[in-house]
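What you see is the complex with one protein chain gone and the rest in place.
Naming follows writing order (A, B and C), and every chain is counted from residue 1.
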Amino acid sequence: MAGNSFGHIFRITTFGESHGPALGVIVDGCPPNIALTESDIQFDLNRRKPGQSKVTTQRKEKDIVQILSGVFEGKTTGTPIALIIFNKDQRSSDYDAIKNLLRPGHADFTYLKKFGIRDYRGGGRASGRETAARVAAGAVAKKILDQYKINIVAYTLAIGGIYAEKMNYTSIENNLVRTPDMNAAKRMEEKILEAQKKNDSVGGIVEAIVHGCPSGLGDPIFDKLDAKLAHAIMSIGAVKAIEFGSGFKAAAMLGSDHNDKFYLDGERVRTISNNAGGILGGIATGEDIVFRVAIKPTSSIAQPQQTLTTDGKEATIKVLGRHDPCLCPRIVPVVEAMTAITLADALLSQKTMLSDR
Amino acid sequence: MAGNSFGHIFRITTFGESHGPALGVIVDGCPPNIALTESDIQFDLNRRKPGQSKVTTQRKEKDIVQILSGVFEGKTTGTPIALIIFNKDQRSSDYDAIKNLLRPGHADFTYLKKFGIRDYRGGGRASGRETAARVAAGAVAKKILDQYKINIVAYTLAIGGIYAEKMNYTSIENNLVRTPDMNAAKRMEEKILEAQKKNDSVGGIVEAIVHGCPSGLGDPIFDKLDAKLAHAIMSIGAVKAIEFGSGFKAAAMLGSDHNDKFYLDGERVRTISNNAGGILGGIATGEDIVFRVAIKPTSSIAQPQQTLTTDGKEATIKVLGRHDPCLCPRIVPVVEAMTAITLADALLSQKTMLSDR
Amino acid sequence: MAGNSFGHIFRITTFGESHGPALGVIVDGCPPNIALTESDIQFDLNRRKPGQSKVTTQRKEKDIVQILSGVFEGKTTGTPIALIIFNKDQRSSDYDAIKNLLRPGHADFTYLKKFGIRDYRGGGRASGRETAARVAAGAVAKKILDQYKINIVAYTLAIGGIYAEKMNYTSIENNLVRTPDMNAAKRMEEKILEAQKKNDSVGGIVEAIVHGCPSGLGDPIFDKLDAKLAHAIMSIGAVKAIEFGSGFKAAAMLGSDHNDKFYLDGERVRTISNNAGGILGGIATGEDIVFRVAIKPTSSIAQPQQTLTTDGKEATIKVLGRHDPCLCPRIVPVVEAMTAITLADALLSQKTMLSDR
Partner (left out) sequence: MAGNSFGHIFRITTFGESHGPALGVIVDGCPPNIALTESDIQFDLNRRKPGQSKVTTQRKEKDIVQILSGVFEGKTTGTPIALIIFNKDQRSSDYDAIKNLLRPGHADFTYLKKFGIRDYRGGGRASGRETAARVAAGAVAKKILDQYKINIVAYTLAIGGIYAEKMNYTSIENNLVRTPDMNAAKRMEEKILEAQKKNDSVGGIVEAIVHGCPSGLGDPIFDKLDAKLAHAIMSIGAVKAIEFGSGFKAAAMLGSDHNDKFYLDGERVRTISNNAGGILGGIATGEDIVFRVAIKPTSSIAQPQQTLTTDGKEATIKVLGRHDPCLCPRIVPVVEAMTAITLADALLSQKTMLSDR
């Protein structure tokens, strides 16, 4: 059924295929009177766009966004905001040779089983290109969060086993892999280029931190903030795992170590540690929300792989075309966007719980 | 806003607090003509109920379920199925002493911030006791899955760093911790009792495997099967992380290793490896769906902890009462239930995509 | 699919059959800290309950409501409020004789076609008895509206062609048919008893007026306030039509007559006339919301009617048992309840559109 909307109150609905005429999103439920221009949105789109460096795909898309509705004289009006990005640099012929082959790691097989038909050009709807619409919508969500001084930062924590260690968050955008450790950046970059040279790809970990989230956000028991974030983030292609705060480490801990003790910081109730990752009982505590996301290595690789044709015959495939040897650098703004969308929804939701009488 | 429903087509809505008169669930959208009795539901409730062994809480609840609607002459009618479990063994006085204290690791603080009021008795709505309603609903979902021979098995994979290694799935219910390795079971049990003796608690990992899931289930791009499962599972209290297939290991892998190669098994398209965890592009492949879940150590521990009163004064708390020293044994059926509910929803959803002309 | 929930933010989910053990509702999304007791709810349930006078069914149900969750020390907590009413006076044997006959005007045939199974006892889920759950939920919604001084009054406007003319709204509850005209009441009552004597039933019109609805409520373009009200009201069994303000009369009017002119009343923008019925562009104007609802004559009548058996043979049916000869008197509180639920949802929704910065 209809699975292309996300959010209840701040709700996005996206459309578009990798090689169709355009991609886009309708953002519904955005409050009125928020200043919004195309350049607000373009900023994040540029961070996600292809062809931005030697460690990303060389497909050239400027990903210029246009606002089609919902904004009047520079301000949101409360009506649906439609954002569109026209595709410019499709090279569908790249896909002719493999249109009857099942690419390993891709959704070719499952789309065929689900729908009985599939747009094979560039992966169609299953392309990572759909995330452009998410990033555009996320930029709108961030405008809401700005009003509350909620700030999201995401970055590459690890690539192919190499971890950022000495964190300097101001340097994230100063290296090609978007990591806060300039030394690790160098080694991560080499790791990527090395994989690429072997017609291979490599995975990584993206970490996100939300500063300034007001306590109280999240809607138990099913729309807990961590549950919604997990939903949002896991819906991004190539994500294999998510952990909050202590994450998998919690499994080997004792309660006496894991419990974050409360203390008073001025007038504010805080916790000494943050194993909770900023969320208790599915509701934000006010501490930083922290989570990590595992990104699998890109499935499109140019080396020969065993596979089947769509009608079940044995075959070998090389996925040529232009692909990212590592998804992390470009997935960072997508993780931010989905986080922003989830928080905007939770923020507006919380307004319905507050007494104004 | 209203966050106590889950699922679109097969939709559950739950209610109830730990020390209120009753807990329950309305299961809406269940197809008609499915045989359903209270004993079908009681079976899983018994696996979740408190007081079942020396490694669980000693609160004594029989958790007897009653069907209030939606079943006629032993069969579902397509109308909402209401299931109710009356609370019997509340001991609210246990909570009088701590009603003005913020229990570390618990949702006391966040519920107060969210709602400005809270039922402090046994954690109120934030109690793990609410999962009884999930398990009851899950038993209904399993009846649907049975018709398609979809089978879910969940078990304790690790407790406090001790892992099950030699898997024998038939022995899961033959030990107190619900693990498929009887040797590990012994050591896990000891680990729990040791923590308990020190007024402490311990975390673990639960793994779930779905056999026989038809390829095609899952609704991209936001209601991908893994995204919905992550939402479902992360909404269970105490869960800190979830990973599918290769999970966090994918972050250090190469694409050539991670890609699952396709081959033909009789007439069926299969993959040699299953790093995908049974889901590609958010849609089931037909291979086993495999995921692991990190469970934090129980927050309620009887040793003194630093905290604050609800009005911000420094204090020390000991959470007395009856608690599970490790949540894994009883969370296993909850993981199964949420998995079943998610799959039933996806299964019914897929019917709307199939041509019948 | 799951069709037993209504509302987005203030959301109700109901269950129960006429002759099952109980009926009930979960009210989710109700703000916290609202005083709520069972007697608040019982008041409206008593106005709807069967057996209240000689012009209603003689089935004797006290319809005593119990709050199972979501209320603590007399106040809502923001968690789901479950309300339950146990059935006491089922007389299922009344239905044995007709269990294989299709009652004209009833949903026997359509439930069979939809579900392939049906609880024939008292109409099962299709019974008017399900409206008890709506009324219970409506009483909760009214508590929210009370905080904003929004007041709903509904009443019988006409029965069998006899209209209330001289309106005195304080007398609505002083006559058996719930009409604001005591003279008309007498004649309406006679009309009902006359129909009853002939083993027949009679239809009517219910009118509702909402006073004090703040301007701004309603969510274009699909969740317009009138569209949601129409949905809510048309979902009540036996309703055949709804009209707002000028209603069907608008079809023969000129724009110059129909347009409500604006004027200033103190500081408030008002309209001289109210053909709009208090809603423009799907959003409340602040004037009274006014609508009328056509109620068909009760389908259950004791005179012989031509019909078919469930397996398609010709037959004659007399629907014996205990039935309302006219639905209006008891449907009045149901119309109020569905109106209150719709307004509460719109009211909470509007909070998400208002700037608080």
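As a convention for this text, contacts are C-beta pairs under 8 Å (C-beta built on N, C-alpha and C of every residue); 3 or more make two chains touch, one makes a residue touch a chain.
Quick caveat: nothing in here was measured; it's all calculated off a predicted structure.
The missing chain, though absent from the display, is touched by one residue of C:Asn33, C:Asn151, C:Ser171 or C:Asn259; that residue is C:Asn259.
Chain B residues in contact with the hidden partner, per the touch definition given at the top, are 8-9, 29, 31-33, 78-79, 147-148, 220, 348-349, 351-357. Panel shows chain C; residues 1-6, 8-9, 14, 102, 104-107, 109-111, 113-116, 125-126, 130, 158-161, 195, 200-205, 215-224, 226-235, 237, 240-264, 267, 269, 271-272, 275-277, 279-286, 294-301, 303, 305-308, 312, 314, 349-350, 352-353, 355 of it touch the chain omitted from the view. Looking at chain A, the residues touching the absent chain are 1-5, 7-11, 13-17, 20-24, 26, 28-29, 32-33, 66, 68-70, 72, 75-82, 84, 114-119, 124-125, 348.
Criterion: only the chains that are shown with their structure count from here on.
Taking the mean of all protein Cα atoms as the centre, the chain whose own Cα mean lies nearest is B. Distance between Cα centroids is largest for the pairing of chain C with A. Put simply, the C-alpha centre of chain B and that of chain C have 38 angstrom between them. Shown for chain B are the residues that touch two or more other chains, namely 1-5, 8-9, 14, 114-116, 125.
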